[in-house]
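Some notes on the structure that comes next.
All protein chains but one are shown at their positions in the complex.
After this line comes chain A, so read on.
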Amino acid sequence: MKKTAVSISALLMAFSVVVSGCGGNNNSSNSANNGGNKQEASATAAPATPSTEPVTLNAWVMPNSPKPDADFLKTLDPYLKEHPNVTMKVTVLDWGSAWTKITTAATSGEGPDLLQLGSTWVPAIASMGGIDKITDKVADVGGAEAFLPAIWTTTSIAGDSEVYGVPWFVDARAIYYRTDVFKQAGVDTATAFKDWDSFKSALQAVNGQTVDGKKIAALGLPGKNDWNVVHNIFPWIWAAGGDVLSADNKDVAFNDDKGLDGVMYYTGLAAEGLVDKASLEKNSSQIESDFGDGKSAVIISGPWLAKNFATPKANGGMDDKKAAKNFAVAPLPAGPGGQATFVGGSELTVFSGSKNKEATWDVIKYLTSDEAQKAYAAVSGQLPARLSLLESPDLDANMKAFSEATKYGRTYPSIPQWGPTETALQKHFANVWDIVAGVKGKYSKESVKEELDSAAAEVKAIINQ
């Protein structure tokens, strides 16, 4: 009996460890010291000739490509050959758990040297003091002018001029469509993706076309059980002329009339039967494989899918699918407020607790060079973040379409509270999909508006905390 009591309390306490665990070994004096060291380091760094002392660097990266650690090291190989004194250790963090590990590292000061961060995470980790300011160093890599403007805005906190990261690669969303299906339906692809009206009539034309004896749905889109819920909806709000927050980031804008129009247009495509409702229960990768299997004629995805279609089946790709030989990429249609898409990506940062900041920065310089960006884009299927490469004439047709998309690409406000904001939006946008699916009240402008308003109330509280 005592044993049971002990195990109960053990369970309860284990749970309290989980909740309190995020603090880890807090050592605020440690991070203060690090701050001091950093100042010294950057003061003595001016000559910028990295030493040849043997140094081991730890890098934390996320799975951006099929073999994350090998692909990262392969990209870095020329650098490591030239700098035999540098040893690189790579740890791959799963996207799902990365956030917790990084915030723990940021609070405890115990972490890697080189840290990959999703672009929306940079302001938050910077505000926690987890990563170094590199404002005076970014000129080494060409500064703001060398990178895609949309992604560069996420390297600092809105309203502050300090820079905390260098863009590493970019992800943009565009339309993938089945060229054979559009041809069969007699839809002109030159005009189909021009604006909202032409897009909707094109979808209506291809909806239910018979391909290989099976009816194809016009559009494949994931509903609520997906990690991209927020990224999927905002392009339509932007295209309607709406915005996430007000210009000063102090108020909420996405629930105004324009924002509502955007949400109604996008969810309307599903409500009007242009989407197989079963797809509302699926996540992005299931939607992508459905597209590969010929279940839908149009989906919205990122550059990785084109890479996936070009990869042999034996290596885990989808080159054997019919869609792989019959697809093309087009920009998202323009709404009343113009054209917009979501641009995300990742940045490279110097961790505050690092003891090898000079060597780390030197590696970052290499990884953001033309040579390394090109190599990494080739292995990962992501877009390079450097403008010179995005505008290069030797991009293939699909990548060119994505590069085009980045021009009207937008990002979320670069505020430290973006993390909780996105969590709140995820929750309420999930409820919107319940409404669309017909399991939570009746789908109408009023019911969607109500849900957006309750999202707005929550987000407002978060950004003004």
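Everything that follows uses one rule, which is that contacts are C-beta pairs under 8 Å (C-beta built on N, C-alpha and C of every residue); 3 or more make two chains touch, one makes a residue touch a chain; residues count from 1.
Criterion: contacts and distances are computed from a predicted model.
Participant: Refer to UniProt and select, among "Sugar ABC transporter permease", "Electron transfer flavoprotein subunit alpha/FixB family protein", "Aldehyde dehydrogenase family protein" or "Thiosulfate oxidation carrier complex protein SoxZ", the name of the complex member that is left out.
Facilitator: "Sugar ABC transporter permease"
Participant: Give the residue, chosen from A:His83, A:Lys200, A:Lys224 or A:Lys258, that touches the chain omitted from the document.
Facilitator: Considering the complete complex, A:Lys224 is the one touching the chain left out.
Participant: Which listed residue, A:Asp69, A:Asp195 or A:Asp434, touches the chain dropped from view?
Facilitator: Considering the complete complex, A:Asp434 is the one touching the chain left out.
Participant: By the contact definition given up top, give the residues of chain A that touch the hidden chain.
Facilitator: These residues of chain A touch the chain that is not shown: 1-4, 8-13, 15-17, 19-23, 26, 28, 31, 96, 99-100, 103, 106-107, 124, 127-129, 223-227, 229, 277-278, 280-283, 416-417, 419-420, 423-424, 426-427, 430-431, 433-434, 437, 439-440, 457-458, 461-462, 465.
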